[in-house]
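Quick one: structure below, then a few questions.
Only one protein chain is missing from this complex, and each of the others stays in its spot.
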Amino acid sequence: MAVVIVQGGFDPWQEIQGYQNTLDGMSGKFGATSVFVGTMRDFNAGDPVKGMTLEHYPGMSEKQLETIVAEAQQQWPVLDSLVMHRVGDILPNEPIVLVAVWASHRGDAFDACRYIMEALKSRAPFWKKERLGSEDGRWVGENTKGYKSV
Amino acid sequence: MAVVIVQGGFDPWQEIQGYQNTLDGMSGKFGATSVFVGTMRDFNAGDPVKGMTLEHYPGMSEKQLETIVAEAQQQWPVLDSLVMHRVGDILPNEPIVLVAVWASHRGDAFDACRYIMEALKSRAPFWKKERLGSEDGRWVGENTKGYKSV
Amino acid sequence: MSIKVRYFASLKESLGCSEDDLVFAGLVSVRDVWRYANPQQPLPDNILAAVNMEYVSLDCSIDDGDEVAFFPPVTGG
Partner (left out) sequence: MSIKVRYFASLKESLGCSEDDLVFAGLVSVRDVWRYANPQQPLPDNILAAVNMEYVSLDCSIDDGDEVAFFPPVTGG
């Protein structure tokens, strides 16, 4: 289980590949990998966005992500997981967050991955400030829901 | 939207990366990518498995996968998707299936990816024959459910 | 009318046959195709059928040139 806060760009697919290669003893054990990657869009709330800065609460962000991963492990038989979250300055089309979950069966992998992602959105202390035009930045007010009926 | 039947091994993370790079005009538009990768395990139904052979119905497997992807597009605002399925001889720890969905928002990406995966398991004409020991192969009887309460 | 019948996976192995070309006169259903092609074998439970690569019920009627396929529950993914 790894939780990583990243300053600077990362390629989520390379990170998953690299992490999976380090999983000794997992060969042949996992049948399912569920992955979510969040990427910066160039529009939000109807406005074009040029870039953003991601602030976090160092120490608490790691702690909260580790708690969330532990909660997922308690609810589903997760074999391993990787959570990465970027901080600092970001440009559109760059990855912000990666959640990958390895499990024996697909239902568990899907459920745990989505649980981690939703909990991260609602509890991990990160804040986005968007750069719109030549103006000052705009703090994003609140995350939208990931489930339709919650 | 791509549906690919693969004879021989493939690296799902490289395939996603490569496919994403071909998505002209998608830069900055997708905020969410949901991915599922199914990998061959070295055990099934209580027995160690040495390898398997995946048979399919050429033509119908592509047709069904394309229908399933079209159904997902009708239900969720999917920007793009990639479905790959391996056929032929497979060894434990090798990828069997990849479903990747790109969307603006995470709920749609998660839902569409899981929908495609569940429909694939229940409708795409592929059949697994496992090699157990020195004996003859064993056909897998039926796929298990991906949702707990279905 | 002439049709092609195909079998897959465990069904192909148990029948010892992967495909057949059949000629019929008159209206026939998917179920009839099985009966004519395999007079000694009852139609297995849980069998799936496709006509021209689309799933159909066993009562679906067949046209000239159709490809009819029978196979066990799918186990891909």
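Points to keep in mind about this one:
Going in written order, the chains are labelled A, B and C, and every chain counts its residues from 1.
The working rule: a contact is a pair of C-beta atoms (placed from the backbone, for glycine too) under 8 Å apart; a residue touches a chain by one contact, two chains touch by 3 or more.
This structure is a prediction, so every number in the text was calculated from the model and none was measured.
Counted over the whole complex, the shown chains touched by the missing one are A.
Summary of contacts with the chain left out: across A:Val49, A:Val69 or A:Val97, the touching residue is A:Val97.
Contact with the chain not shown here comes from a single listed residue; of A:Val49, A:Leu82 or A:Met117, that residue is A:Met117. From the options A:Gln7, A:Gln75 or A:Asn143, the residue with contact to the unseen chain in the full assembly is A:Asn143. Remark: the residues of chain A touching the chain excluded from display are 38, 54-57, 59-61, 63-64, 85, 96-97, 117, 120-129, 139-143.
Simple rule for what comes next: only the chains that are shown with their structure count from here on.
With centres computed from Cα atoms alone, the innermost chain of the structure is B.
Distance between chain centres (mean CA atoms), chain A to chain B: 22 Å.
Centre-to-centre separation of chain B and chain C, using mean CA positions: 26 Å. Per-chain CA centroids place chain A at a distance of 48 Å from chain C. Residue positions of chain A touching 2 or more other chains, listed in rising order: 106.
Multi-chain contact residues, meaning those touching two or more other chains, occur in chain C at positions 77.
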